[in-house]
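One chain of protein is taken out of this complex; the other chains stay put.
A and B are the chain letters, set down in written order, and residue numbers restart from 1 in every chain.
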Amino acid sequence: MSELIEVKNLKKYFPVRKGLFGKKHFVHAVDDITFSIKQGECFGLVGESGCGKSTLSRTILRSYNPTEGTITFSNKDLFSLNKQDEKQSRKDIQMVFQDPYWSVNPKMTIGSIIEEPIVTHLKLTKKEREAEAKRLLHEVGLSPDFYSRYPHQLSGGQRQRVGIARAIALNPKLIILDEPTSALDMSVQAQILNLLKDLQRSKGFTYLFISHDLSVIKHMCSRLAVMYLGEIVEMGEASKIFKKPEHPYTKLLFNSLPTLEQTDFTLSMFEGEMPKAIDPPKGCRFASRCKYAVDACSKKQELFFINEESSHQVRCHLLK
Amino acid sequence: MDVLLDMKNVKVDIKTRSGTFAALDLEHLWINRGETVALVGETGSGKSMTASAIMKLFPTNKAKITNGEILFEGQDLVSWSERKMEKVRGKSMTMIFQDPMSSLNPVFPIGEPMVRMICKHLGVGKKEAKKTAIEALSFVGLPDPKGMMKRYPHELSGGQRQRVMISMAMACKPKLLIADEPTTALDVTIQLQILYLINQMKEKQGTSILFITHNLSVVSHIADRIAIMYGGRIIETGRTKEVFRSPRHPYTKMLIDAIPSVTNDRERLPVIEGMIDRSIEGCPFANRCPKARRECSTQGMPKLEGSSQDHMAACFFPLEEVPALV
Partner (left out) sequence: MDLKTNITPPPSMEKIGSKSTLSNSAFLAEIRYFFKMNKLAFLGFIIIVTLILLALLAPLIIPYPNDVALETHVENKLQPPSADHWFGTDELGRDLFSRVIYGTRVSFQIGLIAIGLAVLIGIPLGLIAGYFGRWVDEVIMRISDVFLSFPPLLLSIAIAALLGPSLTNLMIAISISWWPWYTRLIRGQVVSLRERGFVEAAQAMGVPSWKVIARHILPNSMAPVIVQISMDFGSIILTAASLSFLGLGAQPPLPEWGLLINIGRNFFLTNWWYVTFPGLFIFISVMAFNLFGDGLRDYLDPKTRDS
């Protein structure tokens, strides 16, 4: 399989000023991130709020320009495209948003919501567009009657299906799924996850699946990266990481996850929260919360392969 | 064990433009002293309405308790006046919400409402109240509790705000804490901290907890007993382990199965087809239930039944009990 998208040393800093004349600080929202997603795979991105996963996805969508680094998509640099390629890439990368209540325009019919990408990129007659929209509705498991309805007449799960229909309308190569089920009820979540899997199988979509819910990532993804404070701390095949998480932060995430299977789970206190990413420390960013931390952790840490054949990478010198 | 809260046949109606709508029809829900009961259900299942009924604080003045009794320490709250309720709220029973920002006044430092509330409910002086507040803040593990008193809500993170809410709730040593989705907006590691603290309240102060959530996985670690709600009714209730080991109601079973799991691999998740239909007669789940027979919608509402109070389900044809592994 070939790489569809390669993110290399991507950095995105946001300037903040404390007070009117204060010194300029930088939020290191995304800091030196490198990863790639293969054609047709589902790549998971896990992390807590504020870890930079949203900034990363917005940079791939090109809502932001990166501070440094490159993103190569279909062998082309995303940030130096000519006009035609630029348009093509807008077609090829689509996104499904977290909150279905917020991500569809309440003033538009379902039909015109789904038709919007088609109108923007394809030259179809009104009739063809309507037929296409109805086909897409069918594809995401909604009846064509929904075509002329309005979002407020739909449930959360149905709205999310509309969001998915809009995202797949142009047959994109990459779909960014930004917590697509975290605002939904459990039984609806299962429906949406199944739909996403079916679509991937039948259409060969590539997914970047962002979530804080490890069990959902486990269900969906073949590879994953764990982010902490703008950096990837662990990356590799999902099955390997779920079997044996290596980085102390990944371990913490796994241990925090309440699951139905663990019956001997005891609630214990783990202190601390992820700090803000303003001028983060040079060394390991997790050191302040890590129970294994030693002095050497204040030195710069690099991501390294812990297991070459499964390409399992970790950013923790204690594991060297 | 002795019962702290006992709700029987509580019905709440909401008047809407299109007529009266039965928001809640609760056959039986009880909470013992020093026990955590989790109320689990999906959007619109009536779980928050149950909390509103206990506090007698409804989100709209169109909602009314029309039937039943809510016995709190043996006294029926339904007949209580608003003034009498005011004395109980915050003192004997208190509530924390999903979004603590909405219940903290942004113009006051967080110490302000804490001290005011402690003065009011415990009848102590300002100095004493301040001491109690600082103790409570340090109990929930907030760094520098003294300085924390002077900080404003917007200076805190979501997890810290929720801790402040818990410390406020526990300062008056309530008998009942209603936690309405307290961890839904939080990250997993922070969620664990909040669950821990809520559990501490139960263990250290003997507070009874009604934990409302839509997340079944969370429930399994905090609740002694759970009650599953569907369509404004409790459809299964029992000891947490019992219910998870051998769910009796098809809905409970399907809900448990729909959760993606970290340990086992399933290509597809089983789903519950269809949507809730409030207009149907009989069992509210009948239109989506794979096991439904004609009788389900003709015999009226199923009642909560079981071999003991430790496990009951409201289903005409409950699932076979899975024998316990000995």
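FYI, contacts are C-beta pairs under 8 Å (C-beta built on N, C-alpha and C of every residue); 3 or more make two chains touch, one makes a residue touch a chain.
Nothing here was measured: the structure is a model prediction, and the numbers come from that model.
If you put the hidden chain back, the residue from A:K91, A:K197 or A:K240 that touches it is A:K91. Among A:V104, A:I232 or A:V314, the one in contact with the hidden chain is A:V104. Taking the complete complex into account, A:P117 is the one of A:P117, A:G157, A:G230 or A:P248 that touches the chain left out. Contacts to the hidden chain, counted on chain A, fall at residues 61-63, 86-87, 90-91, 93-95, 97-99, 102-108, 113, 116-117, 120-121, 150-152, 163, 166-167, 170.
Keep this in mind: only the chains that are shown with their structure count from here on.
Centre-to-centre spacing of chain A and chain B amounts to 32 Å, using the average Cα coordinate of each chain. Remark: chain A residues 48-49, 155-156, 185-191, 193-194, 197, 212-216, 218-219, 242, 252-254, 256-263, 265, 267-271, 273-274 touch chain B in the complex. Partner chain A is touched in their complex by these residues of chain B: 42-43, 141, 157-160, 187-193, 195-196, 199, 214-218, 220-222, 241, 244, 254-256, 258-263, 266-272, 275.
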